[in-house]
Every structure is written in C-alpha cells, then in structure tokens.
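All protein chains but one are shown in place.
Here the chain labels run A and B in written order, and each chain numbers its own residues starting at 1.
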Amino acid sequence: MMNPTLQALPPLDRDVLGKLFGKSLLLTTDWTTAELEALLAVAARLQARDHGRGGVPADNALIPNELAYAVFFDNSTRTKSAWAGAASRLGMSPVIVDGSSTQVSHGETAVETGAMLGMNAHAMGIRHDLILGEGNAFMRDVKKGIDDYLGATDKAQKVPVVNLQCDIDHPTQTLADLAWLREHFGDVDAIRGKKIGVSWAYSPSYAKPLSVPQGLITLLTRFGADVTLAHPEGYQLMDSCVGAAGKQATESGGSFRVVGDMDQAFEGAAAVYPKSWGPYDLMLERVAANRAADKDALGDIERRALERNAKHTDWICDERRMGLTEGGDALYMHCLPADIGDEVTPGVMAKHTVNVAREANWKVYVIMAMLAVGKVEGLADRLG
Amino acid sequence: MMNPTLQALPPLDRDVLGKLFGKSLLLTTDWTTAELEALLAVAARLQARDHGRGGVPADNALIPNELAYAVFFDNSTRTKSAWAGAASRLGMSPVIVDGSSTQVSHGETAVETGAMLGMNAHAMGIRHDLILGEGNAFMRDVKKGIDDYLGATDKAQKVPVVNLQCDIDHPTQTLADLAWLREHFGDVDAIRGKKIGVSWAYSPSYAKPLSVPQGLITLLTRFGADVTLAHPEGYQLMDSCVGAAGKQATESGGSFRVVGDMDQAFEGAAAVYPKSWGPYDLMLERVAANRAADKDALGDIERRALERNAKHTDWICDERRMGLTEGGDALYMHCLPADIGDEVTPGVMAKHTVNVAREANWKVYVIMAMLAVGKVEGLADRLG
Partner (left out) sequence: MMNPTLQALPPLDRDVLGKLFGKSLLLTTDWTTAELEALLAVAARLQARDHGRGGVPADNALIPNELAYAVFFDNSTRTKSAWAGAASRLGMSPVIVDGSSTQVSHGETAVETGAMLGMNAHAMGIRHDLILGEGNAFMRDVKKGIDDYLGATDKAQKVPVVNLQCDIDHPTQTLADLAWLREHFGDVDAIRGKKIGVSWAYSPSYAKPLSVPQGLITLLTRFGADVTLAHPEGYQLMDSCVGAAGKQATESGGSFRVVGDMDQAFEGAAAVYPKSWGPYDLMLERVAANRAADKDALGDIERRALERNAKHTDWICDERRMGLTEGGDALYMHCLPADIGDEVTPGVMAKHTVNVAREANWKVYVIMAMLAVGKVEGLADRLG
C-alpha cells in the first residue's frame, strides 16, 4: 500500500515523464505546463522521501556511477551546494569547476566544450549569468555540441544540461519558489488568483542579474497568478520576458502588469518577492566592455550602476509595506542572499527566516528532479 | 570471533557514542575527555580496517549517497585530501570549494550560509584560520544557521560541522597527533607522565596561524602529559588557550609550563613538536587590516612579521637539541609542511620522514571517525 504522504502528492504522469527522458532545462518557457507539472510532482516525491516522510528508504541512488559536472562562471553558495547535494543523493559524483580554470577562457567554443563534456559527463550544470545575451546562448551551444556528438556516435548516453542561472532565467530557483508557494499555501493550484508582487529593491552591494525577476514573471503567470512587477524607471526587464508574461497571464486566466511604485506590488499581495537587479542600460553596456575584456570599463559601469541604485534607497521591503499586503501578512520571498537593511528590513527578514530557508531547500529537490527525469528511464515506476 | 587486531584496540563506548550522533567538532575543549576517547577508539578501528588489519572487508561505506562539503578560506594540501579521502572511504561524495568563489565574499552572513549548506550537504568541513577572532566564530555561526534551519523544519538530517583549522584550534590535526603518539608509544595511556615539548621555530616563509600550538597545549594537557611550551618574547598564544592548558594539566595529573628558551622544551622530552607561528601583536593587527580589506596593510604586516621572525633564526630543531631529549632520541613531530633548514635541520627531518608521514596519516581516520560518529546511528554495532 502506498505511503499516505506519497498518496497525497500529485500523481506522476507516466506519458509526460517518458517524454522528459534526456531533456535539458534551459528556460522554463521551453517546457509545456504539463512538463513542468510532471517535474514538480517528481520534486515533491523526492522531498518527501528525503525528509523521511516518503515511507521508503532514504536511498535515492537512481543514477549510480555517473558524473554530474557543473561549470560556474559566477560565484555561488547555494546553487553549488544544491547541485552537489542533488547529485550525491542520486548516487552521482558531483564535480564543480570554475569557468576561469577551463580552456573556455582560451577561446574554446561552447559547441566544442559541449561535445567534450557531453562525452565525459552524464549531466551538465552551467551558471553563466553576468552578460546579457550570452549566458543562455552559451548553454544552447553547449547543448548543441553534446547533441551533435551523441547523435554522430553510437552512445546511448543522455546528457541533460541544467541552467543553473543565465542572463534570462534562473529556472531551478523559480521552480523552487513555485514549489514552496504550493507547499506554503497547501495546494498544487494554490497560486491561481493570488496576487504576487515581484519588486525591485535597493542594493548597494553589486548590480545583480535580471534572471530571477525575469524567471518569476515568466513562470508564475502560467499558473493563474495575478502578478505585479514593480521597478523604478530604467530598471526594465528584457522585452521578451515581459511580453511572454503578459501573453501567458491572459492564457492562464491570471493577470500581469508593470508598475513604477513598490507599494502597488505589495497592496493586497499574498506573497511578495522584493529583490535588487541592475539598471538595464548599464547591463547592456557591460556586454561590449566584457567582450573587450576591459576591466576599467566594467569597473566604471559597476560604479555607475551602484550610483543609480542609490537614488532609490526607499525601495525597501519594510514593515509599512508588509502592512499593505493581504491581511498584513504576505509571505516574504527571496532567492538569497538578501541585503538586510537595504532590500529588506531586519525585522521583516527575522520574521521570515525559516520561510526563506524552506523556500531555498526546494532547490535541491528541483535539481534532483531535473536529473532524475532527464536520466532515469521508467522513473515513475522507480519512485513508487 | 572478533579479529585480534580489533580486540587489542580500546573498546567502543556505546553510551558515549550514542551522544555523539549529530555532534560537531569546533574545539576539542567543547568535548568531554570520554567523548574524545570514544572518537579516537573509532578512528583506531577505521585505521585498522583501512590498513587491512581489521579482519573485515575494506568497504567502510557507512554513509552512502551523502554530500561531504568543505569550504576552504586558506590553502591546504593535506587537509583537503584528508577530507576527500575520509568522505570517499565512507561512501560520501566529497566536494571542496574555495571560500573566495562563494557568495560569502559578497557579504552573505555565516548563519545564512550555514542554513543553506545544512539543507544541501550532509556534513560540513571548514578551514578559516588566518584572522584571530574570526574563524571559530564563523564556524559557530554556520552551525547555528544549520541548527536553526533543521530545528525549524521537519528534516531528520544531521549535519555535523568539522573544524578543519580555525584561529584557535586545529582539532583534526591535534587528534591525529595524539593518536600517533599513542600508536608510537604503544599504549592508549602512553603520554601520561611523558614530557612533550611544543616549541616555536623559525620560519622565513610566512606568518603561520597559532591554531596548532594552541590546539596541542589544550589537548595534550588533558591526558596527563608534562607539556612545556617554548617561544620567544612576543610569540605568546591566546590567553584562553594557555589558561585552559594550565587548568587541565592540574586536573589530569600532568603539568604545563611556558618558557622562553627552546632548549628547555627539549630537555628530557619524549616527543618534541617544533613549529613556527606569527608574532601575536601582528596577528592582532591583521584583524583590522583584513576587515578593511587593506592589502597594503596586510602586506606590510606580513613583512614585519618575517622581520621579527628573522631575529630568532637560532630557534631550529637541530641535532644538538635532539641530543637534549630523553635518550637523545625523542620523537620529532610536525603538522607539515616543515620549512627544512629553518624550522628543522635536514638531518633531523630525514631521520623522521616516515614518522611524520605516519603522524599525518592519522588525519584521514580522525576525519572519518568524526563523520562516522556524527552521522551513523548505532555506529558501535556497524563497526563490529
């Protein structure tokens, strides 16, 4: 008899899971909603098992003796350890390398790198998030290299590529956020009709990537939420993401609007996600400076970005704004690390410390689910 | 019937081992003597098994499919590979990251880092040894973050934190040293009443941390040894460590004294541990310079530390001084790497090459024992 916890979870869709075998996750918008639901159902099972509620042994070693290789072109605490934790739990060997120590910095092409890694590794994670127009393109090139190579040889091996944050999206983060919203609100369809505020917030620390807010608006609008995006003038997101959010909201029966006032994102919201990102025009300027490897120019852009940020120090998630939310008690969300005192007041953070940790904890199960659906044939039967 | 080698080893204390489940090792002074004995008894069994004397299969895979994550804020050859070797032997996946590549360098708090890593990893190792007052505090904050998170959620997971060298102590090193002293002298109680000299020695290479001598005097004095600490003026250790050493020596029936003459540490000693460390006042100056991220100041402090060291080039472990020891034949010890020609003469080192290697080899079993006692329920039964 099935364990009651597993029974209460959304059922696994065998047909859809079958189609996910070998699949990469480069943008959530590349996946159908049914595919995302199947992935999240797997993640929920893996979480229940790992938290000891699954009624089955803790051993999830579905992918023994395989290599889970991740390349990071930017710093990471959470995602590196989530990748390693996910791979280890599945019996894979996690190896993490810094992009700067590879020959990629010697001008090797991404397609070539992909072919190489695809033959040696069994799954690939990549973080490449600092330069607009480059990170996701790099991942696609790596994937093309892998596919070309595997297609041309007789290797049956599947090597899914997992986007661990690019210039456009941060899918393992936003899917973890969605899984947490569902857990918190207690229902798979819980965000339908709920107001969720995604807002820019002030940060003095560095010009952060756009991928989290972009990923949020393109993901949450698919599930019927009423999403409000707030940011100061000049902090717009990529047109393609804003466009997709609007279109999807219409299709899903939700809504999407962009406003220039942080309060509006909070008014009546069931959940708020205030976080900083860099000014759009300066993020674009970075592209050319990076191609020219012009460190002075990059430093100057960073300085100007922080000056620009400093004009909006009042964009903070504080007690007054939380008071505007539904019942004055919205769920505070953040991908962490938050700049406490700048993006959010110490008091608001203190109240939600466990919430943001539980939110973050979903990432390891989303990555496990990605690896499991991409790598394990007959996964539904294996998960019981 | 139990294998004779295992029978000759100190017995495992089931009650004490039961209490060590989930426990971190941040300072040896946090542990009772009975707890340290239990840990060392486990280490001795793991060594016997790994060296093929255990009469049981070499497979120690007590912790499969779990992640042993280590963060290093300073260089390491021995400890990195000992961590990885310990984790691998237990079936864990070792992953080692440099602190500079995490978001910790973006100002993330240690408590926050701890929460994140605690949910993703199954055990944590940390080296953070260069700044007085900071390394151990960082580890405690990480541990608090892990405990807060695990306490607030429903995860049964235990995530012990292992100090892989901090500003105060280097417990996996000093416990390896103690295990080696016992193996060398052939008895668990072997250091009782033995004179052990811990001495400063000259080094021109860099201002080394205080953690090894501090860890030695606070550990060895608990087991009845007569410990002499020798150093030039200005090279004192932290008051708290010196105080603890004196108090413990009284309690254990041993003795502890601090002298200003290297010869006195050697006279009649059964074992000597001559190694360099930085001048105390300059190690303190480093704190402010490090907080200000003032590279010039740090460089200047380092330069002055080496100038100060250079006034004491005669503090070397040479043949004459070894001649002062018990029977002229004391055991030479070092945590390695030693500055040969400066801390120790080539001749003394050559005579003890295998000894220091056997000493060093204990570290992998101490770390294995730490992971095993912290992670494996019913460990005594599993080890047979």
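Here is the rule we go by: a contact is a pair of C-beta atoms (placed from the backbone, for glycine too) under 8 Å apart; a residue touches a chain by one contact, two chains touch by 3 or more.
From a predicted model like this one, the values you see are computed outputs, not experimental measurements.
K.L.:
Among B:Thr29, B:Ser93 or B:Ser276, single out the residue that touches the unshown chain.
P.N.:
The missing chain is touched by B:Ser93.
K.L.:
So which of A:Gln7, A:Thr32, A:Thr153 or A:Thr250 would be touching the chain we can't see?
P.N.:
Touching the chain that is not displayed is residue A:Thr153.
K.L.:
Where does chain B touch the missing chain, residue by residue?
P.N.:
The missing chain touches chain B at positions 50-53, 59-61, 72, 75-78, 80-82, 84-85, 87-96, 98, 205-206, 336-337, 339, 353-354, 357-358, 360-361, 363-364.
K.L.:
Contacts of chain A with the missing chain: which residues?
P.N.:
Listed in rising order, the touching residues are 64-67, 69, 92-93, 95, 97, 101-109, 112-113, 115-117, 119-122, 148-149, 152-156.
In this section, only the chains that are shown with their structure count from here on.
K.L.:
So the centre of each chain is just the mean of its C-alpha atoms; given that, what is the distance between chain A and chain B in Å?
P.N.:
39
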